[in-house]
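All protein chains but one are shown at their positions in the complex.
Chain IDs A, B, C, D and E follow the sequence of writing; residue 1 opens each chain.
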Amino acid sequence: MPRLTVSMFEGRSAEDKRELAKRLTEVICEVCKCPADAVTIQFEDTKRSNHAKAGVLFSDQ
Amino acid sequence: MPRLTVSMFEGRSAEDKRELAKRLTEVICEVCKCPADAVTIQFEDTKRSNHAKAGVLFSDQ
Amino acid sequence: MPRLTVSMFEGRSAEDKRELAKRLTEVICEVCKCPADAVTIQFEDTKRSNHAKAGVLFSDQ
Amino acid sequence: MPRLTVSMFEGRSAEDKRELAKRLTEVICEVCKCPADAVTIQFEDTKRSNHAKAGVLFSDQ
Amino acid sequence: MPRLTVSMFEGRSAEDKRELAKRLTEVICEVCKCPADAVTIQFEDTKRSNHAKAGVLFSDQ
Partner (left out) sequence: MPRLTVSMFEGRSAEDKRELAKRLTEVICEVCKCPADAVTIQFEDTKRSNHAKAGVLFSDQ
């Protein structure tokens, strides 16, 4: 702990996730004053056809 | 907010999700008296081999 | 299955949740053509001080 | 209820999940003194490229 | 990883959670052949008024 989950629409590159992992962890460590190896991050890739806002799927918008 | 997550066994059609998104949002708006664009829904497709009840995988039942 | 999670800001009455449980389940059963007792719903009460949009806590907006 | 979610890196065999489902349910039933069919388990298969510790993706370690 | 989440109705004693943590971890380690300190468990205490089955809250059943 702390533990982050980051949900994004699928298609993000490994490079984006690599940079997010590094920089989100830095922010957590600075604000929470915790060591980096206490921070875990999980990325979730989701589909536009599996999300809706205002009753409409993103894949239909 | 409100935010719904709907987990179902994989195989549901886009049409089913489209209708669920529309009608679940309508129910939320009526009961919670909130605008439709405050409501987000996420669908999760799961496998029968990844669920168990009473200690037995659904794929084995 | 299906399984719904409904996250809302805290303060909703038991009556609201009772009506949501009934009506959301009806929609699921009609669209998914499944029996009512296959449907489970979990409500999550969250605080405005634990949610942010655009980098600002809802409790600060 | 009780309800378990088990997140593991992808690649576990169906046999492993079958044994986990059986044995985890037994433990829950013994400690919680509940019937087996009250216990549900969901497995989540995740990728090493979607997890990070100390700011580094597991796929880079 | 592996990572378990255990959702139960509120009211379980610390002793029950202590025993569950120990025994669920043992099962995971034996089946997954992983070291104990790779296993994390999170307990979630939920209310009967926040769960429904077949459209009816558990607190109304």
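One rule holds in what follows: a residue touches a chain if its C-beta (ideal position, glycine included) is under 8 Å from a C-beta of that chain, and two chains touch if they have at least 3 such contacts.
Here the structure is a predicted model, which is why all the values come from computation and not from measurement.
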Touch list for the missing chain, restricted to displayed chains, reads A, C, E
It is residues of chain E that touch the chain not shown, namely 14, 17-18, 21-22, 24-26, 36-37, 39-45
The missing chain sits against chain C at residues 7, 46, 49-57, 59-60
Contacts from chain A to the absent chain lie at residues 1-9, 12, 16, 19-20, 23-24, 27-28, 31-32, 46, 51
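Here, only the chains that are shown with their structure count from here on.
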Those chains that touch chain E and also touch chain D are none
Label-sorted list of chains bordering both chain C and chain D is B, E
At minimum, the number of touching-chain hops separating chain C from chain E is 1
Relative to chain D, the most remote chain by C-alpha centroid is chain C
Whole-angstrom distance, CA centroid of chain A to CA centroid of chain E, is 25
Distance in whole angstrom between the CA centres of chain A and chain B is 21
Where chain D touches two or more other chains simultaneously, the residues are 7, 24, 46, 51
Among line, ring, star, complete and other, the chain touch graph is other
